Every structure is written in structure tokens, then in C-alpha cells.
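With one protein chain held back, the other chains of the complex are shown just where they sit.
First chain written, first letter: the chains are A and B, and each begins at residue 1.
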Amino acid sequence: MITAERKPFDEILELVDGHNKILVAGCDTCVAICLTGGEKEAEILASELRMKAQADGREVEVEHTAAIRQCEWEYLDMIAAKVDEADVVLSMACGIGIQSMAEKFAPKLVVPAVNTNMLGMPQEHAVWLERCGACGECVIGETAGICPVVRCSKSLMNGPCGGSHDGKCEVTTPEKEDIDCAWHLIWERLKAQGREELMHKIRPPKDWSKSSSGGPRKMVKEEAKPV
Amino acid sequence: MADDFEPEIIVFACHYCAYAAADLAGSMRLQYPSTIRMIKLPCTGKLEVIHLLRALEAGADGVYAAGCLEGECHYLKGNLWARKRVEHVKRLLPEVGLEPERVEMYNMSSAQGPEFARVATEFTERIKALGPNPLRRHGVSPHAAAREAARDVALPDEAPAGAAAPAPAAEAPAQAPTEKGPAA
Partner (left out) sequence: MTDDGYKAGSNLEKVLAAGKFAVTGECGPPKSADGSVIEKKAQMLKGYVDAVNITDNQTAVVRVSSMASGVQVQQNGVEAIMQMTCRDRNRLAMQADILGASVLGIKNVLCLTGDHMSFGNHPEAKGVHDLDAINLIKMYKDMRDEKKFQCGEEMPVAPALYIGCAENPFADPFEFRALRLQKKIAAGADFMQTQCIFNVPKFKEWMKEVRALGLHQEIKILAGITPLKGVGAAKYMKNFVPGIDVPQEIVDRMASVEKGPPAQAEGKKLAVEMIKELAEVEGVAGVHIMAVEWEEAVPEIVETAGLLPRPAVA
């Protein structure tokens, strides 16, 4: 799933500064599951914004709503009336949802209330771990199902580097939580699979043109396009 | 100024402990401030961040949750969840210009009538020292707003024997006790 974290409150205030009718728009899919931008969190942010405005003696109307999925235009019709009334929409969806709103309701001002940070997996309740960088050419068939692109701090194709220690990545610091060395994990799991010869092979440089380095990507499924 | 300031304090009280403790305090004829307005929850684990915020937004001078002693929650960990949510609100409040001390989490058992009275007194003193919530507006009832926010989870009020039970219903209908249980 896509995960996001709420922006610092001060930054949010700056983004909506000077506007008197604010709509906080949550999204009830990924960002709701990661407890950042669902309807509940939208309601909390709206309440905070109202309190702040009152405390500062400003007349500001703040409403909240949520779309089932902000990233799909079909779902945006349901909140269109509320968007219409607002001067600014503070979207709590991931970057995709925010842009989908900005495009659908252009030139309405739509600003982000969250920082979209990763494609993550919930490890336990309220903890997410980065798992994929959407590199466009998945290599984990040869790396024991462990992504070296985002789980290795240096995106090595031929790890582990000399900083790997006791199964931990060199980027681990006492302040940061332990970061597992992806290549140590790969080595151990390949051994468990009896496929460690895969570690002996020199895996060639990655074709980053399939990733965002190749420019914005577009996916078309001809077979499914409406006739 | 603190002298004529009568704070309005919302208490989210667990029905298994703090609410019963209030009853006991009442029947023991213990003195505690009439500033507190109770909202009964089946467990403080039902308390959400937004409930606390709504109360403050509507002008409550202070809000606290009163749940069972740690380790004695009827639902195992509800009171621990409540503490986390209170702490989260404590972190949010300075951002909007309110003192984090306006929210608190307390624990007590149903047998601790005196503790209930002590907490109510202590918290009231704390809020008196802080002064009124700057967001307080004429004609807006914090208790009604908090009740409304917690409408899906709160249980109907029943006046604890004797004491500072809900004050006369000068406000919104949400405050009026209903016969039925919670929506759930």
C-alpha cells in the first residue's frame, strides 16, 4: 500500500494561509489504512484548524469530507459540491489523490496536508516498512523475494557492501532503529532455498530507464481500453 | 480573576470504574467541585482523539478521561489506548495554541470514591490556574458538543447519587439522556 505521514502543522498553516473557507479532504483507501488521511484524520485536522483560527481571532470556516478513493475521478463527483464551496482544498490523500483532485477541480487550489513516503507493508499495527520503489523492472525473483532497490540503502545489485555488520545495514545508528541489511537477508534466504549460486553471479547494472529516471511513465492496456 | 472563573470540565468516564466511583463519592457525601460534567463510556478505549478535540474546540476549559486502574481494564487494554490518545492530543494542542495540560488521563477503581473526588478537585485547580479556554464562546455548550462527538460510543447519563451530576439542561438536545443504550 501507499503510505503517507501528516505534514507538520505549521507547514499546513502556511499552505492555507489567507484562505477563509477550507475543505479538508481525506481519502478512505491507503492513507486511511495507514492512519494518516482517512475521514477520521480529516476531522481531527479540521478541528485543529478551527481551534487555531479561533485562538488567533480569525474567521475561518473549516469543513471536512472524505472520498472513497481520491485517485479516481469517479469517486470525486461525490464530494464535488463541498469542493465547490471551498477556497482551498487541503487534501490528505497520497500524492496521486491530491493531483487527481487538483486536475479534476482545476483551477481550484488543492494543497497537500501529507507527505507521501513509500510503498510499504504493515509489519505490525501502526508500523510500516518500505518494500518497493516501483523501479519498473522487478529483480526479486533472483534476490529471494527481497527488494535490493529500496531495502538496500545503496540499491546495490551485487551486495552486501563492506558496511554490513551482524545482519544490519551500515546506515543503522543508535538513534535510528535497526535497519536490516537487505543483502544479508538475501544471502540467508537464498541459502535456505538452496539457491546461493545466485549470489555468485554478477548481476548487471540496472536499467533505470524503466524507473522514474526514464521520465514519467504511462501504462496502457490496449486489450482493456473501451471500444 | 481565577476567583470568579468557574471552569467547565468534561470527564469521559468509564462505566466500570470512574463512573461508579463518582456514584460512590456521591453516596459518601464527599465534596468535589461542581465544575465537572460527565460523559459515560462503556470503556475509555472507546475514547477517540476527535472527542477530546471537539470538547476543547467548543470551549471546554479542560477534559480528562478516567478509566480503570492499569491492568484492570474490563476489555484488557482500553485504558492504555485512552492514555495514548490523550498523549497524542497533548502533542497537538500546543500547535493550535492551547496548553497540553488541559487534557489528562486518570485511572481509578470503582471502589475509589475519594480518589474520584481528589482527581476532580486537583484537575479543577489545575484548570483554574490555567484560566479559561480562549476558544470559549457564548452560547456554545462544550458538554453538548462533546456528547454529540461521542454520540456513537457514549452511554446514557444516569445521575450519580447526590453529587455534581449533569447540571440543568440549558443546552442542546444531545445532552438529554435517552432511554436507549449506545448506537452500537
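Going forward, contacts are C-beta pairs under 8 Å (C-beta built on N, C-alpha and C of every residue); 3 or more make two chains touch, one makes a residue touch a chain.
The model shown is predicted, which means the values in this text are computed figures rather than measured ones.
Within the entire complex, contacts from the absent chain reach the displayed chains A. Shown as candidates are A:His125, A:His200 or A:Lys225; the residue that touches the absent chain is A:His200. Among A:Ala80, A:Val127 or A:Val171, the one in contact with the hidden chain is A:Val171.
Residues of chain A in touch with the missing chain: 153-167, 170-171, 173, 181, 184, 187-188, 199-200, 202, 204-205, 208.
As a convention for this text, only the chains that are shown with their structure count from here on.
Taking each chain's centre as the mean of its C-alpha atoms, chain A lies 37 Å from chain B.
Looking at the complex, you find that chain B touches chain A at residues 48-50, 53-54, 56-57, 92, 95-98, 134-135, 137. Taken together, the chain A residues at the contact with chain B in this complex read 9-10, 40, 43-44, 47-52, 54-56.
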